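Some chains have been omitted; the remaining ones sit where they do in the full complex.
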Amino acid sequence: MFIGEVIGTVVATRKTDNMQGLTLRLVRRLTTDNMPTDVYAVAVDVVGASEGERVLVSAGSPARQTPQTDARPVDALILAIVDNWQVQQRLVYSRLQEAGS
Amino acid sequence: MFIGEVIGTVVATRKTDNMQGLTLRLVRRLTTDNMPTDVYAVAVDVVGASEGERVLVSAGSPARQTPQTDARPVDALILAIVDNWQVQQRLVYSRLQEAGS
Amino acid sequence: MFIGEVIGTVVATRKTDNMQGLTLRLVRRLTTDNMPTDVYAVAVDVVGASEGERVLVSAGSPARQTPQTDARPVDALILAIVDNWQVQQRLVYSRLQEAGS
Amino acid sequence: MFIGEVIGTVVATRKTDNMQGLTLRLVRRLTTDNMPTDVYAVAVDVVGASEGERVLVSAGSPARQTPQTDARPVDALILAIVDNWQVQQRLVYSRLQEAGS
């Protein structure tokens, strides 16, 4: 998985039948230091993430391992909203601090 | 998935039996700001996208999760035609505006 | 899939039992403008491509979706010989022109 | 697989049901000379690795091939703690030496 930031939404009415009803979010990949990169994915969101939140994205076949994405042509999935992460004992990001700041 | 622009078509008569009857489009990967990149894929189109349209492409095994691509050696699929997308509340691309301009 | 040029052949006698009898070709990835890149794959050829021909290569699990590659550790497949492709209405490559020139 | 160093932990309470109870570690990819790179993965740990340890990470669908990750949207797995590795007969890393130093 990679850590990403939800930066936007994609709307597509004309699509394969089995993609109906799925939310498509733009997610920018972040470094372990919480810095943005140029890499992004359009990922199906099954956890209800909001713009600006840090999320975990699973790529490839594993993205189909949820009831909502099973048997669909989904290659990227937002599977979790990140509360916090630390690198070498240092807190890099905390959702609560972010919300409070 | 990634956002791409349909830029062309590939014709191949001699191919595996299970690739017969599939439309092969050249899709150039775009950035979230709607700018072209050097990355492309030859993708099977099951939604009838036209040249110049923005589409969503799914890569790898998930590309087989449609009735048309099931059990075929397809590793890239155009699964949707993009209507619009926004990044940080800003509309980056709208199909209607594009068509009207 | 990506567009490639068949540039060579790999010979390997000592291999897993289920790789016996498969032709292994070196394929160089091309840009959409028919220019060579440094990226290559050793791909199983099931369509009988010759050196110099433009082919379509499927990568990853989808490469196993032919009778010849089913249940084998194949991660790249030549699935088609390209007749021609066009980018923005311009013919970039034509197999017939190439053969005639 | 790639050789990585466990550099941190990711905490996420809100996630898909089938991700509950899994430990998520930040793993930085290393070169064969034991040097850090900018590439990282958030990987599920099923072997109990500690921060600073060298581990083997499997990516993609294969990451689901353990009892703990089966049928879950996991695309990266810590499957082993590295004792040592050598390159061209030279010992590059040894866990015991590291612990003793």
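Labels A, B, C and D are assigned to the chains in the order they are written; within every chain, residues are numbered from 1.
Here, a residue touches a chain if its C-beta (ideal position, glycine included) is under 8 Å from a C-beta of that chain, and two chains touch if they have at least 3 such contacts.
Predicted model only: the values in this text are computed from it and were never measured.
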{"item": "Number of identical chains in the entire complex, 4 depicted", "value": "5"}
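Definition applied: only the chains that are shown with their structure count from here on.
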Pieces of the assembly without subunit A, by contact: B, C | D
{"item": "Interface composition of copies subunit B and subunit C: same or different, split at half", "value": "different"}
{"item": "Distance between chain centroids, defined by C-alpha means - subunit A, subunit B (Å)", "value": "21"}
{"item": "For subunit A, residues contacting two or more additional chains", "value": "60-61, 63-64"}
{"item": "Touch-based graph of the chains, sorted into line, ring, star, complete or other", "value": "line"}
{"item": "In the complex, subunit C residues that touch subunit B", "value": "1-3, 31-32, 46-48, 56, 58-66, 69, 77, 79-89, 92"}
{"item": "For the subunit D and subunit A complex, residues of the former touching the latter", "value": "7-16, 18-19, 24, 26, 28, 38, 40-43, 51, 60-61, 63-64, 71-76"}
